[in-house]
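Of the protein chains in this complex, one is absent; all others appear in place.
So, chain A:
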Amino acid sequence: MIVELGHYALVLALATALIVSILPMIGARRGDVALMTLGTTGSIALFLLVALSFGALTWAYVVSDFSVNNVWENSHSMMPLIYKYSGVWGNHEGSMMLWLLILTLFSALVAVFGRNLPETLKANVLGVQAWIASAFLFFILLTSNPFLRLNPAPAEGQDLNPVLQDLGLAVHPPLLYLGYVGFSVCFSFAVAALIEGRIDAAWARWVRPWTLAAWTFLTAGIAMGSYWAYYELGWGGWWFWDPVENASFMPWLAGTALLHSALVMEKREALKIWTVLLAIMTFSLSLLGTFLVRSGVLTSVHSFATDPTRGIFILCILALFIGGAFSLFAWRAPMLKAGGLFAPISREGGLVLNNLILTVATATVLTGTLYPLVLETLTGEKISVGAPFFNMTFGLLMLPLLIAVPFGPMLAWKRGDLLGALQRIYVFAALALAAGFVFAYLKGGGPILSIFGLALGFWGMFGAIADLWYRGNFGKLKFSVAFRRLAGLPRSAFGTAIAHFGLGVTVLGIFAATTFGTETVVDMKQGATVNAGGYQVTFDGMKDAAGPNYTEQRAHFTVREGGAVISDVWSSKRLYTARRMPTTEAGILTMALSQLYVSLGDPIDGGGMVVRIWWKPFILCIWGGALVMMFGGFVSLSDRRLRVGAPNRKAKAVKAAKPVMEPAE
């Protein structure tokens, strides 16, 4: 009964979405307030209906109702409760439901918090959001209905794919979708602005918090996914340039660019057309990612059961929205007036450089991801584009950006003084270089290019500190005065510095882990010892164990440093009984920011196992940096000027207070 209610709520949601798609926009054209208000109530109702439907599906999972096909295929009565919840989105139908839930959540948030948006803009934004919701509701109801029943009901389910039975997976998709789908709001704002043919700095001020929120969640989602792949797949790598990873990385890159260009538009009214285009591109890349991951054109852990009609359906949605938005852009963009002028060397100039590099880098990732697919469709030839391609193109293109990041906040708006910035920052640059050399020296040296890589990481971190240092004017003013100046800075200034600092931490982690990491593959008999990263790892033997829905062979290792025992590590090979599917559970020992990673291979003749041991120094910096970036995003989001719902009134207040509040700007 509850399952039928969920199905019914989903159908009602479609009807609601269709109403919100049409009526408020008509209202906006005619100036009919009643019709426009329908957008607000409709969007909230839409969210509640989808939430009800999602709740019904979750209920079916929690009580293990195997008469529902979707539950039978992806759950098992013995599965731990947490995975029954996360199992809801561990399959195609459920993950589309989550997508929709988050989309409608964002619509509802715009409806609730957008109280002081101009009425027509709000109606149009909610209308566009409802178009997207309608398309995906059609998609779910017609091709991926999670509420289909089985008759007779089987007694036991088929279990969730074992690699997905993990805490990381429970959190990764919701975070990723909050980011991915969050960009739909930017898209809707852009399309609404194009429909109205009017755009100004206020528009950027409304869009920026949404961009920032989506970007922050996407950062967290990608970092989480990367860490999950690292410890769950047992390959010891943290980024594979897999098309599925790229699918989430491209919206992130474009979103990062959007975040920066919206800043220029907000402050200086420049780059209007470009910002609108970028907003459309970012969500288009999100849609493209959904298509790549969900249509089954790629094989990966993400592509659940494939069905060609789904792929074609998503491709149609993709073509409709991307094609439609770009046509609208081509038609309307010339009407938007261009804004403020600036010198090439200026804050704006720096942000343009940021945008140039990020979009070009996105384009290379896009090329590398789509080229094999296009080539196969056109010629049937199958090629693989792997990590070497992306390292060579994306890696090299990002270098100038990483060098430039600390300069950006140092330059003044309109006309900057590069020489002045250089004079102020060269101390920090020298410190970063020195830190790189000292770091490498302590670790026993390394190739000169890696040392520069390490220095680049430190440069990002020190540059962020330099930014705050000069904003407070430490060194020139008395400490207490400078500190008060610093404390008076807007939160977004701290957000910027923190996020840039996080970027430096990640870069440092990448270079440190690749330069100083070691990898050993050996066959170990019981009692054998192997050296890794200055630690001695001894294989003590195997033991059989059983979990709730799997059996495992656990290998016990003892880690010693100079004879003294530090810790035990267990690494295991599991067999999930319902699917007869083996997985490897790596044993990971964390020491400060570094990790020892032990992965089991096959048994060898005459006893013993093939064992792969990685020493991963400073590997945690990679995800730690992402967490810092995310934190920066939240700090920035808490800035009173950006606080959702209060832009108009505050903007005036801040403008008046500016000379006092922001001395360094």
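The criterion applied here is as follows: contacts are C-beta pairs under 8 Å (C-beta built on N, C-alpha and C of every residue); 3 or more make two chains touch, one makes a residue touch a chain; residues count from 1.
One rule holds for everything that comes next: contacts and distances are computed from a predicted model.
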{"item": "Listed names \"Fe-S cluster assembly protein SufB\", \"ABC transporter permease\", \"Metallophosphoesterase\" or \"Cytochrome c-type biogenesis protein CcmE\", with the criterion being the UniProt name of the chain not displayed", "value": "\"Cytochrome c-type biogenesis protein CcmE\""}
{"item": "Sole contact to the chain not displayed, among A:Gly55, A:Pro118 or A:Gly601", "value": "A:Gly601"}
{"item": "Residue, one of A:Gly323, A:Pro344, A:Gly420 or A:Gly534, that touches the chain absent here", "value": "A:Pro344"}
{"item": "Chain A residues that touch the omitted chain in the full complex", "value": "73, 154, 156, 158, 161, 163, 233-234, 298-301, 305, 341-344, 349, 352, 356-357, 360-361, 363-364, 367-368, 371, 381-386, 388-389, 392-393, 396-397, 521-523, 573, 578-584, 599-602, 604-605, 610, 612"}
